[in-house]
Every structure is written in C-alpha cells, then in structure tokens.
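A quick write-up on the structure given underneath.
Excluded from the complex is one protein chain; the other protein chains are retained at their positions.
Chain naming follows the written order as A and B, and within any one chain the residues start at number 1.
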Amino acid sequence: MSKDIFVIVEQRGGAVQKVSYELIGEAAKLSADLGEQVVAVLLGHEIAHKAETLVQYGADKVLVVDHPVLADYTTEPYVKAVEYIIRTYDPNIVLFGASSIGRDMAPRIAGRVHTGLTADCTRLDVDVKKYQDYLRTSTSLSLQPERIDALDTSDRYLKMTRPAFGGNVMATIVCRKYTPQMATVRPGVMEMPQKDESRRGEIVMVDAGLSMEDQNVTILQVVPSDKKAVDITKAKVLVSGGRGVGGAEGYEPLRQLAALLGGEVSSSRIGVDNGWIEKSRQVGQTGKTVHPDLYIACGISGAIQHLAGMEGSEFILAINKDASCPMMKIADLGIVGDLKVILPKLIAAIKAYKLSQTV
Amino acid sequence: MDFKLDKTHLLMQEMFRRFAETEIKPLAKEMDEKEAYDPALLAQLQRYGFFGIPYSRQYGGAGSDTLAYTLCMEEVSKVDASTGITISVHTSLCCSCIDRFGTEEQKQRFLRPLIDGSKLGSYGLTEPGAGSDVQGAQTTAVKDGDEWVINGSKIFTTNSGFADLCVVFALTDRTVPAAKGMTAFLVDLKGTPGVTVSENIERMGIRAASNCIVSYDNVRVGADRVLGQVGKGFRIAMAALDCGRIGIAAQAVGIAQGALDEAIKYAKERKQFGKSIVSFQNSQFKIAEMQTKIDAARLMTWRAAIAEDNHEAFGPYAAMAKLLASDVAVEVTRFAVQLMGGYGFCREYPVERMYRDAKITEIYEGTSEVMKMVISGSMKLK
Partner (left out) sequence: MKIVVCIKQVPDTAEVKLDPKTNTLIREGVPSIINHDDKAGLETALQLREQVGGTVTVVCMGPPQADVALREALAMGADEAYLLSAREFGGSDTYATATILAAALRKIGFDLVITGRQAIDGDTAQVGPQIAEQLHIPQVSYAEALRAEGDHVIVQRQFEDRSHLLQVQLPCLVTALSELNQARYMSVGGIVDAYAKDVTVWGFEDLKNDLNPAFIGLNGSPTNVFQSFGKQLRAPGVVLSGLSADEAVDAIMQTLIQRHII
C-alpha cells in the first residue's frame, strides 16, 4: 500500500528554497485529510544539518541523501536518488517545486518509475468536499452546480489543479492507475507554514547507491546572473511597468515609488524583451507568479500571459491611458491617466504624508 | 473554378502577413516621415525572397507565380505602400523585361542577381516631357563603334536611389515613331560614368520609396546591354507595364484593406453618444460597401494574375484590375479617415498616410485614363 506524502526539497548552494517549505505546509494539510505522514527528502552534499528546520516547518520525517555528486544540480544523480527513494519507500504522493530544477527532474523520474506527473499545480485536493467548495466559489463551474454535486465524495485520489492554455483554462488532473501520484507545484502559491522550533521528527541518512560516475554531464562553469538576484515573488508591494513606461529610464519613477512603499519593481514581458529591465523582474506566464498585497500596474495593457502571473494579487491598482484595456477590467482600482504625470505627483504626495506622520 | 487559395499560397500569405506585421509595420510611419527606406529592412526582404517571387528557380527566384506575388503585394501594402512599390517596380517592371526578352547570357548575368536577392532593379521610361505620351520621349542612344551612348533624363524612376540596375528606354532611331524606334538598355546605375541620380523627389505619398530623376550624360554601354532587339524596345516597355499593373492593383487592394481594417478596429473601441461607432447601422452599411468593393478589386487582381500565369493575353485584365482597385483605394482611404474623424487626420494613426499613398495608384504605370484606353482598345468598339 503506497503511503505518505513525500516532498522533494530543493536546495541551491546549500540554501533550502522557500517553495520546499510551502510544499511541506501543503503536504501537512493533505496528510491530515489522508491520515498519513509528511516525509521531506533532502538531497545535496554536506546538507544534513538543514534537516531539522524541515521538521520545524512540518515534516514528520526527513530522508537525507548526502553525496558529493549532489553538490551541484545535474539531472541524472538527482533522478537516481529520488528513484531509489521511491522504490524503497513506496510513497503515495511525491511533490516537487515547479522550479527549473523540479521541472527538469520530475518528468524524468516519472518516466523512470512509470507513473503520472502533473505540472505546475496551483491547488491540490484529496478531500472532495473542499474541492467542491473551491469549484463553487472560485471557478466557472459555479454555473454548472449539477456537475459539482455529482462528484464522488469518497474519492481519495490526489486532485491536482493547474493552469493550461496560458492560464485561460484550469484543469484538474488525476493519476489513478500508478503510484506514486506526482506533481510539481508552482512556487509562491501555497501558504507558507508556521515554524515551530519545538517540533521533533525522525531524520534518516539514506545511501542511494550514488557514485561520481552517475553524473553524465560536465559542469564547465557556473555563470552567476550578473544582476543581483531580486526575488519579486517575496515582495509585498510591486510597482510594475509595461509598454507605457517607454524605456529603461522610464522605470526610474517606478523605482522611487517602490522604495517608498517598501516594495520592488517588476515588469511585463515587453520591458524584458526590449532590454529595459532584467528578466528576473518579469511577471507573467513565462516569468514569475506573484501575489503581493498590492500590485501597481503602470502602463500595462494586460495580455493574458501577464495576467496569469499577477491576478492573484490582493489588490490591483492600474494606471493606464486606455480605459478599456484588460488590466483595467481586472483592476480593483483603475486610474485612467498618464503615468508620467501621475507618478511624480504620487511620489511627492507620499513623501509629504510620511513626513506629516512622523512625530 | 476554385476561388480558394491552395495550401502553398495560403502558407505564403501567412508568411507575408506575419513579416509585414512584425517587421514592416513598426517602421512605416518613420520611413514615411524621413522619406527614406530602411536599409536593414530592405536587406531582410531580399534575404527572404520577396524580390524574386514569380521567377524560376533556374535563375535563383522563388519559383512561384504571379498570384503569390499579388498576395505579397497586398500583405505588405496593407501596412506600407512604399514597400509595395519598391517590390513591384523591381519585380514587374525591371525583372520581367529581362526574363521575357533577355538572352540566356543576360539572364544569368543580370536577372539572377536581381531575383536571388543580391541586387535591386528599376525601370526608366517616364521622362519630364513624356508621361502618358510615352512616345514623346527624348532620351536618345547613338551607336559609337561597339558601344551605345545614352543621353537624356528620366523622371520618377522608382528605386533609383539605391538600385543597381535600370532598364532604360531610349530612342535609337529618330526617323520613325517611337513605337518603332525605341530600344531597351540594361544600365548599371552605380559606378557608370555619366549617370546622376537626384535626391528623392518630394511627393504626397509613398514617401519612403525611392523615386528620383536620373540623368544620363554621354553614358556608354556595350552592345551586350541591348535588351531584345534594337528598335523593339517599345513593345518591351508595354509588356512590362502589363505585368506592373497587376502589382499596382494588388498594392491598391492592400492599401484599401489595410485602411479599412484600421478604421474598423478604431470604430469598435471609440464610443460616441453612448455607443461604439461601429454599432451605428450607418457605419455598418458603409463598411459593408467598402469591403464589397475591396473584394471585387481583389478578385479582379487574382484573375489577371492567373491569366498571366496561364500565358493568356492578360493586358486588358490587368488594366481593369488596376482601374478598379485604384479607384477603390482612394474611396476606401477617404472613408477610413472620415470614420476615424479627427483622429483619422492625425499622424499618430496610419490612415492619413494610407489616404496620401492611395492617390498615386490612379496615376503611375498608366493613369486611369490610359487604363480606359487599353480596355476600350481591347473591345473592338470602332
């Protein structure tokens, strides 16, 4: 009987990525529904000391595979290690972060153990009633309640929901004929769990039978991104620029505004394609998904591929000359106007307000 | 009789459309304002085979047909009529002469680089004193030993600002009417002593296209540069114009369709009196009329193109297509500006340029009046 929910933890340069904690939190919720355990799988070199933190965030057990061949990520050694874990421990569910590592590794593993894999999930359900609530309140199926009511509430398979067609369509996928049920999960979507430093769990060192010969590519060079790696997915406020910004210099007022609001600057695809701003700041289907408390869209018309990356924002403020563009339609507050005139005045108003608030 | 395009033509049309939208459209306004064609864009057109569409693979052309060429002309002219004429004069006026009347040696030497995209061509027939009255030409070519010496000037020579080769028509026998005394010569515009190309002539429309006065001052060319036979040049000139008129008809169809599409797009978004402009029945009816006329002109153009491809006598068909299409282009662009109102008059939107571009299609490569002469002449009315 396949059992337990395994989270394949992602670390880069020894730093555990936030998505792994998000997945542990999500796995904990699912394990409550299933009555099973959360097992974190930590792969790397000289990495064992990170296991405790995984427990503190909610893992019941951590399997550590520590081997020099895992020091830098290459596909084959990681795939081999996870394959060993799956064949040895027979998990029910395996979750990966949908990062460039997760999405490289997971399909190969799914192929090797011959099971199904669902990519880039934004929602996971085991309990059908919770899934039905979601359908009723947040989806277009609310217009077809008979379909929702007809679902079998005893179904305990993992229902993996994810966007397709650039975000135009949501699909819920199941894998009923093979185990483990595997998914890569979009970073920044699942809730970050609370850390509980008193939490205890089992930490096991695992020998996955790896060797240096398992690596079938040669790393000639590690090329760091030449810009400071900004993580816009962590920002609470994003001031984002689109075509209306007009050029690299056009981002300057956005930078000032972001600094005043404790946020970051981001961009739609056009700014990146035109070389006005670095790609790490791109929001959208082929960029990053963000859900800040406040998303200020400056001169962004709102192509579906961009909306896909930011429509989960708590509050969307749009400033655009075009009153009927798609961004205006989804904005909570839309201002029809010229951002080049409004932003400097807004910056001045905020500065004045902050000054008036100091005692 | 199938009016649908086959798969090959459909894929070509798709390619022309994508290229026009992505590469040409963003540059059109600036090229018009600067009155200069973008050399990088020109190189792209050459690279992808836009300059040899209906010509044989044997000489480095694309190996397609006149119908494909009209599809190209329409798609590029939808976004930029200047690109249209640049391609058309090269393809229909210059290359067709050599393809039809050149010796094998001339085709390999002169036609090949034109149609494989290495060189650009132009066509020098019109003179300051000889427009519709072709036979009023004054440019002469006099035999001197093994060479011919050309003297005179040609006006409105499209592409001459950057073209490599020009088919130049000169009188070699002044004792007979020009129809019997004109000869076609292949002249290198670059590097030939005595050839002077003026600045771009300032015009109302198609301003990005190169269009200059070319002066020939004791220009010497060898006998190997006589195209066809001495004294038979007039026939060559007229045959080329028959081809050219199909290109212009397609250009006009493109200008009209492009203008209508822009105006409709605007009319869907623009609201007055609480509704979008396009929701008024008056607008809908006018749009329907315009589209009907454009479709008619397009089918006439295709018919002329297919007749040419089938080696039928197509001259009158080409004249009819150009006559109708140019009239439609002027009418539709006028409507497009009107539908867009004040904004249609602003340079921020493309329709004012299309309005200015449309007019020339009623004039060059034979005025509408000349088209009527050709058509009535083919009808045995006397």
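One rule holds in what follows: contacts are C-beta pairs under 8 Å (C-beta built on N, C-alpha and C of every residue); 3 or more make two chains touch, one makes a residue touch a chain.
Being a predicted model, the structure only gives us computed values, none of them experimental.
Shown chains touched by the hidden chain across the complete assembly: A, B.
Among the residues A:L42, A:V245, A:L261 or A:I277, only A:L261 touches the chain that is left out of the figure. Summary of contacts with the chain left out: across B:M15, B:A36, B:V230 or B:M373, the touching residue is B:M15. Across A:A81, A:I101, A:I277 or A:V290, the single residue that touches the chain missing here is A:I101.
Only one residue in the set A:A48, A:I203 or A:I330 touches the chain that does not appear here, and it is A:I330.
In the full complex, chain A touches the omitted chain through residues 12, 72-76, 99-101, 103-104, 106-108, 110-112, 114-120, 135, 137-144, 147, 159, 162-166, 168-178, 216-225, 229, 237, 260-261, 280, 285-286, 293-294, 303-305, 311, 315-317, 319, 323, 328, 330-338, 341-342, 345-346, 349-350, 353-354.
Interface with the hidden chain, as seen from chain B, comprises residues 7-8, 11-12, 15, 18-19, 47-50, 52-53, 57, 61-64, 68, 72.
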